[in-house]
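First, the structure itself, so that you have it in front of you.
All protein chains but one are shown at their positions in the complex.
Up next, subunit A:
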């Protein structure tokens, strides 16, 4: 994109910063070519890029079951869901690119391990019930995180989130419906659902990140309007939402400390194992190596296609010139 130089003289950095702060204070959106503090830009790139990586890596655990889905109906649904996650990744890379980075750079940072993705995708999908549990709990947690982001201060990020949120609702409902169907089946199927919920409940709580006391960056992100709720607020909301859903489904949640607190008007609950969480971030989760290896192979195996398409395009250009 070319920028026309219409401004007669450049404003001072302080004036620019004041205008940025005023835009945030008005609850207005920052748009791509507005002046913004370097810290704001970098925080956004880190957050959006790793959000994008999570969507792309997130296709793997469920993709594992596409070929083994029990019916054509379930296979079509799962394919559509996984395709949506690819779409989410692309909306987000597109938003990140408005900040002056390229998708290829970001992919290279992921492959080099210099950027991360959500640790939830480092858990294996051992049974078909996991497809339902992921839709219900993992996409459910994603909805809690992403709905407030529709109002985030950076325009392209918020707009991408609006598209994503519309699609997440399908993800969560198809998962929950899958589980209710299994719960109406045999004892063995009900046991499969319970076993799956037991494995995914704690990792789902970890999706909200460490407690607020350990998250010193939250205040800055909230002041910039990037973040709208703290990690603990979102986790509480998720627990309160999930308890009645679990009850309707007929499963128990594997937390002995989970109890309604009349005084607070919220559920009390236990803390997940944060050491396990950090191990996953450090690359030592159950499936980290497998996920990265798969992503790397897909990228490398696709290299000749990307090159051939470029060669074809430049030949067509030559032919019409």
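FYI, contacts are C-beta pairs under 8 Å (C-beta built on N, C-alpha and C of every residue); 3 or more make two chains touch, one makes a residue touch a chain; residues count from 1.
One rule holds in what follows: contacts and distances are computed from a predicted model.
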Missing subunit (named according to UniProt) among the choices "Xanthine dehydrogenase family protein subunit M", "1,2-phenylacetyl-CoA epoxidase subunit B", "Anti-sigma regulatory factor" or "ATP-binding protein": "1,2-phenylacetyl-CoA epoxidase subunit B"
Residue touching the undisplayed chain, where the options are A:60, A:125 or A:145: A:145
Identified contact with the non-displayed chain, of A:217, A:252, A:271 or A:290: A:217
Residues from subunit A at the interface with the omitted partner, ascending: 1-8, 19, 31-35, 38, 41-43, 45-47, 49-51, 54-55, 58, 80, 83-84, 87-88, 90-92, 94-95, 97-106, 108-109, 114-121, 138-139, 141-142, 144-146, 148-149, 152, 156, 159-160, 163-164, 167, 206-210, 214-218, 221, 226-231, 234-235, 274, 278, 281-282, 303, 306, 309-310, 312-313, 316
